[in-house]
Each structure stands twice: as C-alpha cells, then as structure tokens.
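Have a look at this one before I ask anything.
Only one protein chain is missing; all other protein chains are in place.
Letters are used for the chains, namely A and B, taken in the order the chains are written, and counting of residues starts over at 1 for each.
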Amino acid sequence: MRMRLLTTMAAVVGLTATGAAAADLLDEIKDRGELTCGTLDYLAGVGYLDDNGNWSGFDVDFCKAASAAIFGTPDKVKFVAVTGAQKFPVLASGEIDILSRSVTATISRDTTLGFDYIGPNMLSGQGLMVHKETGATDYDQMDGATICVLAGTVTERYLADYFAAHNMSFTPVAAENGDQLFAMYFDNRCDAVTMEPPYLAIRRNKMAENPEDHVIFEDVIAKSFEAPFIREGSPRFYKLLQWMHYGMVTAEELGVTKENVDDMVANSTDPRVQRLLGVDGNIGADMGVANDWMVNVIKAVGNYGEFYDNNLGANSPLQVPRGLNALVRDGGAMTAPGWQ
Amino acid sequence: MKAGALLLGASNGMRLTALLRQRDVQAQLAFVALVVLVVWGMVQNAASVEGRDAVQSGFGFLWDRASFQLGESLIPYGAGDTYGRAFLVGILNTVKVAICGIVLSTVLGLMIALGQLSPSVLTARLCRLYIEIFRNMPLLLQLIFWHTFLIRGLPVVRQALSPVDGVYLTNRGLFIPGIVGHVAYGWMALALALGVAAAVIVSRIARQRDTQISAGWRAALVLVPPLAVFLAFGAPLSVDLPHLAGFNFKGGWTLSPEFAAMVIGLTLYTAAFNAEIIRAGIQGIPKGQTEAALALGLHRRQIMRLVIIPQTLRIITPPMTNSYLNITKESSLAVAIGYPEVVRVANITLAETNRSIECIALIMIIYLTLSLIISALLNLANARVQLEQR
Partner (left out) sequence: MMQQVRTHPPLIAGLKELVKTPTAALMNLVALVAFIAILKPIVEWGLIDAVWSGTDGSACPQGSGACWAFIRDKSRLIFFGRFPLDQQWRAGVATALLVLLVAASLTPTFWGRKLGVAWAVGLATYFLLMAGGVPGLTPVPSAEWGGLPLTILLTVFGVGFGLVLSVPVALAKTSKLPVFKVAATIYVEAIRGVPLISVLFMASILLPVILPEGLTPGGIGRALAGIVVFFAAYMAEVLRGGLQSLPKGQYEACASLGLRYWPMMLKVILPQAFVIVLPAIVNMIIAALKGTSLVVIVAMMDFLGTTKASLADPDWIGFYVEAYVFAGLVYGIMCGAISWYGRRIEKRFVGAREHKN
C-alpha cells in the first residue's frame, strides 16, 4: 500500500516535471484569469507601495497595462516583490509571467539566459554621482576612487569594464539594496555612487541635505536600456507585449491620451488612430485579445508620455526629465514601427 | 540484569527478524526509489526551466572571465580574472574574518568567564549582564548596527582622526603603516614552518629518551631559521606609510569598516557564548582537585598549569569546536553589509551567469569543507588534551 503511494507520488513529480506545457503563455494567462508580475517594492516612482498600500510606479504600471491589454481591466495582476538575485530564477521557473523590475537588457540575458525583453521601455545609461568636495567633474578624474555599487546588478559589471578599459582602478563598496547604497554614499563611505542618472537625481533630491553638494556626471559610461522580461518560447505573448509598448508610443505620437481616448474612438477620422484603437481593422482580434485592447491600455496607464510623466516625470514628485525617452520628434530616441 | 527477559526478547526477536527483515528491506528500497525519483524529477524540472546547456555545463563557468571588482582581497584580483579566482578571494576573506573572530572571541570569552568567577560580586554581575545582552540579540542586527555605526560615527577622510602620524581612522577604514611585501617573507614563512617542525620533532625524541629540551633551545630552533633567511636577503624591511592621495589614503594596510564590523560583531556575540562554555569548564572541576594539589605542595601557578587548565581544556574543547564552527558559518552574514566573502561572490556570480544551482552548491560545498577542516583540526587538538591528562 505504502509502496504504491510512493510510486504514485514519484510518478506525479516526474510527470509534472516533464510535462511542461508547450502552449503559448498568453492562452495560459487567459485561462488563469490573472497575470503574475515580478517587480520591486522600495523605489518610489518605479515600483513601490503607496501610502494606501497600492502597488504603484513605472514598472508596476507596465504590468497593469498588460492586464488591461489581455483582460480589459488593469487590476487582474498579482504583484510579487523579487530581489535582484531572485529575479531570473523566479522568471525562469514560471512563478511570474513578466519581470518588470528595471532590468537592463543585454545580449547575454536575451540569448544565453533564454529570455525575451520588451521595448526597451526606459532608455538610460549608467552614470555617477560624486561629492562636490572631491572636485571631480569627469570620469577620467576618478582613478583610485571608492565607488558604491548595488550588489548583483549590471552596474557593478559595467563599472569594472569601464575602469579596466581606461586603465584606472577603483574600490567597490557593495550594498544589498538601494536604501543602503545611498545611505552609504551620503555618509561619505564612498566618493561616488553609480546608477542610472534619473535614479541618482531622485535620491539626490530626496536624501541629500544640500542637493547642490553632489554632482551628477552628464555623460554615461554605459548604455542601460531597461525593459520588462519574459521567458522565451511564447511568441504570441511576446508580440502582444512588444506591440503594446509600441502602441503606447504611437498613441503619444498621434496625440491619443487617457483623457481623449473615448472621444478619439468615437470621432477620430485619422485612419492611423482608427487602426491603433481598433475602430478599423482586426489586428487585436488576430492577436488573441479584444480588438479595442489599446483603448483599454491607454485608459489604464495613458500613452507612453503619460505613463512616463505620471510616474517619473513632470507630473510626479520626482521630476525626472524625459531625456532619451522623449519622442524622436522632440529630440529623444523613443519611437515605434508603423501600426499598419 | 534480567537475563531471562533478555533471552526471551532475543529468541522472539530472531523469529520476528526473519519476517521483519523483508519489510525493512522493502521500506529501504522504497525510500531509495523515492529519493532517486524525486531527485530525477527535480533535475528534469531544473533542466526544463533553465533551458539549453545550463545544467549539463556544470562548473565550467568557473574558468570564465568575471567582470566585477571586489572591495578587498588577500591575493591580487581584478575584473578580468576568473570566477574561480573570485571564489578563492571570497574563501580567503571568509577565513580571514573567521580566524580573527575565533581568536578575539576566545580571548574576550575567557576574560568574561574569569570575571564571572572572580571574587568580586559586582564584576561577576557585570559580566553576566554582558552575556545576557549580547547573546540575546540577533547577530545580524548587531552586525548591521556596527557597520552603520562605523560609517556614520567615524569622521570622513578629510577629517581623519590621527592619534600618531601614519595612523588614520576614518569611516573608510583604519589606515596603518604596512610593511612592503618582499619575496624574502615567503621564504621566512617556510623557514618558520620548518623550524616549528624541527622543534616538535626534537622535543618528541627527547621525551622518548626521558630528557627535556629547555625552552631556550626550542625557541632558538623556531626563530633562528627565519631570522637567518631574513638576514640572507639583506634584511629587506621598508615601511609604507598611508598618505592622502586623491580620494583616499593610499599605502600601508587598511582595515575596512565592513571587515571591522564583522570582527567586532562576531567577537562580541560569540564571546558571550564562549564565556559560558569556559565558565562551565572551569566550574566543572571539583574543588577537591585544587585542595589535593595544595596538599601536595603545588604552587597556585602550578595548580593552574598542571591541574586546572588541562582538565578544563578537556571539557571545553568539544563545545568550543562547535562555537568555532558557528563563527565560520555565521561569517556568511557579511553579505548583508557588503564584505566580499563567499556568499557575496556567489551572489554576484549568480546575478551574472544565472547559474543558481551551481552557485548555491558552491556555497554549501565551501562551507562544508571549511567545517570539516576546522572539526578535523580541533579533533586533533581534542585528542591531544585527552591524551595529556593520562
């Protein structure tokens, strides 16, 4: 009796292991009725719980938009806070569907590790913030400096690459999380701290006694294009998210906003707008979602400009400039293929 | 003792075992099968999750180039060296902090134990208070506290505390004059090891012949060879003074706040436990022993050296072994304050390569090996104290 029980158990373990579903994740998510999103819970503007305990921020909103695209409403998401070390194992294991945690897109993550990235939806670089009293104004003066880095991020690696390439040396001081990182920097444990300039600016404005005592270098030592990640092997899910991102950018280009989207659906005569919002054509339905899916996305988080500004930019307390993330026509680099 | 019952049990047992053995064998086989199947299932699952060659390639990545820096290292290391070397740096840093913690917590523990046993009631109470405070707070909390304290509490580089020239205390660490490395030192270490070995062998031979080698001769055996090497190399000795250059102090030796916080935290925490072990060891020796030794006309110092200490050592060696193992394992908490030991290196490697299974296996293998080495060394010591008291 016991023997049989054991064999059954073992068989179950084995079967579940091998019988990993080959179906597209999109169908699975639709069946499940919920999307799981791995994000972070401590960085205001990016991923955090607001005063009422609601998940908010740029990375969080991406998942809400995905929920709106698939289910028509932004609230069919389960958020999970994941650490830097957990993020890829947790994504790879299928515990989360989307990893939206300001992860930098790199070739090894895209190919060797077996993930797909969406966008990138945040174009940035790796910069440095330095105590003004050191007198340093550019990277070539940083030889021998002590630099605070966030443990387990690509910034750690890019910094080492940059210093090696320029024959300079530095001493890294590692921190486990952003709070600790900047606390150490502001306590002068390090001469400089490295991260994407927008985040440096956020922390400088929030944590420094005198923000003007800290210099953020204008140039960046490495490109750092951040993107949500999914597992490889679900082409339809991948394309839906990818075109959701493009759709948000296109909406901004066409002037479709959260406010006017209903009006646009009813009254716009612009064929590009009609196609984008599903008034014309069958693109949405062909992708396996509602034909007006982009309407739902825009109602949930707005077009790309609103998505950015409400969380990080002009309409947020953080006031991070658009920079590269402005549309190409405004001098930035954000653009999208045609919606034909 | 009740031979009849025992016999009865045995004969009953004989008949039962014939039956039992079959069920036992069945149960064991089923267990093995279950373990194999579960492990197989996990491997399958891991393979399907990690995809591609992730599982097959095993530990080959250790020979790949790592591109990260580490804050401090006992051996030359820089971005571009292999992951394997990075792990070696981590192991050495773990060993460094563990050894410092072991030595200091033993000394402090001994002092507190003696304080508890002192004739002074107040001293005893004070020591007791120390123990109750430090062993009842999580080590991690203490480590984080000391790390924050050292960084926030000490002056910045430009306002360094400098009690004497060449010594600077800042929130980037303690900078002290260092001796510049020289090849001679390696040979001196070798000569010292040979000297110690010679001294051990000579005194053992002497003991077999029932003679004694004087302490002076033994010291000479140990110290002369390295000294000779030192002189043979032309007495290379140059001291490097730390000086402010650019951002930081350069030159000399540095004690980082991360390392210092680790040593302070581990020492204060473990000393509380060690004090209890040592106190119990000393109290474990009956008063009669001291009285007997006094009656034999031994001096206080002789009693300590010949009667009390050997027996105390015998009692405390096993629990102290445990305590030393704990220090080594608990040094892994350094990851929370960014000291580059094994777990931190494994964490960065994991983030870069996504080899989660391999990296966690490496952490475990390294600590298991360290634990085994420490147990082996202390078991040797234990065998020695046990022998000596015969």
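Here is the rule we use: contacts are C-beta pairs under 8 Å (C-beta built on N, C-alpha and C of every residue); 3 or more make two chains touch, one makes a residue touch a chain.
Every value quoted in this text rests on a predicted model; they were computed, and no experiment measured them.
Annotation: of B:Gln22, B:Ser118, B:Gln159 or B:Asn379, B:Ser118 touches the absent chain (contact as defined above). Per the touch definition above, the residue from B:Gly60, B:Pro138, B:Pro236 or B:Pro318 contacting the chain not shown is B:Pro138. Remark: the omitted chain is touched by one listed residue; of A:Glu156, A:Glu176 or A:Glu226 this is A:Glu176. Within the entire complex, the positions of subunit A that touch the omitted partner chain are 13, 16-17, 20, 42, 49, 53, 80-83, 85-86, 89-90, 92-95, 176, 179, 183, 206-207.
Residues 1-2, 5-6, 8-9, 12-13, 24, 27-28, 31-32, 35, 41-43, 45-46, 49-50, 118-123, 125-126, 132-133, 135-142, 144-145, 148-149, 152, 283-284, 286, 325, 329-330, 332-333, 335-336, 343, 350, 356-357, 360, 363-364, 367-368, 371-372 of subunit B touch the missing chain (whole complex, contact as defined above).
Throughout what follows, only the chains that are shown with their structure count from here on.
With centres defined as mean CA coordinates, subunit B is found 43 Å away from subunit A. Across the interface of their complex, subunit B is touched by residues 2-3, 6-7, 9-11, 13-14, 16-18, 20, 84-85, 88-89, 92-94, 112-114, 133-134, 143-146, 151-153, 156-157, 159-161, 163-164, 169-176, 183-184, 187-189, 191, 232 of subunit A.
On the subunit B side of its complex with subunit A, the touching residues are 26-27, 30, 33-34, 37-38, 40-42, 44-45, 48-52, 67-72, 78-80, 148, 151-152, 156-158, 171-172, 245-248, 250, 257-258, 335-336, 338, 340, 344, 347-348, 350-352, 354, 356.
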